[in-house]
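Structure below; questions to follow.
With one protein chain held back, the other chains of the complex are shown just where they sit.
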Amino acid sequence: MPSKSIALEGERDISIARNEVRALAVALGFRLIDQTRLVTVTSELARNVVKYGGRGRMIAQPTQNAQGHNGLRLIFEDAGPGIPDINAAMRDGFTTGRGLGKGLPGSKRLVHEFQIESEPGRGTRVIIVRWT
Amino acid sequence: MEGSRIPILKVGRVLIVPIQFDMDDQTVMLLQERILSELERTGARGVLIDISLLEMVDSFIGRVLSDIAAMARIMDARTVVVGMQPAVAITLVELGLELRGVDTVLNVDEGIKLLRSEFGIDDEDDAGNRELSGLAEQINRS
Partner (left out) sequence: MTDNSVPSSQASLRIVDLLSTRRDEILNLWIAGRLESDDFRDELITKIDLRNQSRQIVEMLARSIREAGEADFEHPAFDDLRDFLNEISRMRAVKGYTPMENATYILSLRDVVIPLLAEEFEGSSESLVREMNYFTRLLDKMGLVMVDNYIRSREEIIHQQRADMMELSTPVIKVWDKILTLPIIGTLDSRRAQMMMEALLQKIVETSSTIAILDITGVRTMDTLVANHLIKTVTAARLMGARCILTGVSPAIAQTMVQLGIDLSQITTRAQMSDGIKLALEMIGRAVVSAKALSQAANGAADAANAAAQKASALAAHGTSITESNRQREKETKSFFSPMPPNDIQQ
């Protein structure tokens, strides 16, 4: 399956990203509970992009691991102000803005792989993978 | 406005809010406002928010549900969240959210029972009670 890129520029795009991820997760054979995890994590991270990054995009890449299991890699990136202290942001209870601090550590618990890179002033990129 | 497409039904002294589709953030915020203004307008004392058709609850919706419950309480009304699906519940727990302060029940029937027995809502309104039971039956059947 080919990769897909979705612009994240307004609140409405969060819904579009969720629907796209739901459709891909179904096509890749994820169980209902894993579909829900993926859609929820998409909602969290896409909202971070829209609320804090201003504008950015989500890239969805269907993938496969060495054992032949299907997976879905999602990349969220923005050119926003970035996160000055990633370690602090990854702790439970950290809050910026209006109490969305559960976002990052909670999102990490919903996927198998979680990677975050951020440069103050340049933007943030979060890469996540979940396997079937 | 999309927000006004979610119906808010008043039966007896209870508002029933069946959420039937994926909501964007604006729809969620509008819904919160509409529930509160309906509470004020009707003097209802209970709110049943039925999320059994909702396929996802993220931290934003979770927070709004908690907010509605807290705000309604100040207006002397109790809020009950109805019918959360297992996959949604597991995901919400993993996300680290527990919807503190929100009462949850399996279905509309249990919701009405809870509002009556625990919070004493609708005891004095028999006609409304009958209507409510009939509606609960209808919702459960559909």
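Letters A and B mark the chains as written, and numbering starts fresh at 1 in each.
In the analysis below, contacts are C-beta pairs under 8 Å (C-beta built on N, C-alpha and C of every residue); 3 or more make two chains touch, one makes a residue touch a chain.
The structure displayed is predicted, hence computed values, not measured ones.
In the full assembly, the chain not pictured is in contact with B, by the touch criterion defined above. Checked against the hidden chain, the listed residues B:V47, B:L99, B:I112 or B:A136 yield one contact partner: B:L99. Of the listed positions B:T27, B:S59 or B:Q85, the one in contact with the omitted chain in the full complex is B:Q85. Among the residues A:I16, A:I33, A:I59 or A:M90, only A:I33 touches the chain that is left out of the figure. Where chain B meets the chain that is not shown, the touching residues are 82-86, 88-90, 92-94, 98-99, 104-107, 110.
Basically, only the chains that are shown with their structure count from here on.
As a whole-number value, the distance joining the C-alpha centres of chain A and chain B reads 29 Å.
The residues of chain B lying in touch with chain A in their complex are 22, 24-26, 55-60, 63, 86-88, 90-92, 94-97. Those residues of chain A lying in contact with chain B across their complex are 11-12, 14-15, 18-19, 22, 32-33, 35-37, 39-40, 43-44, 47, 92, 99-100, 102-103, 105-107, 109-110.
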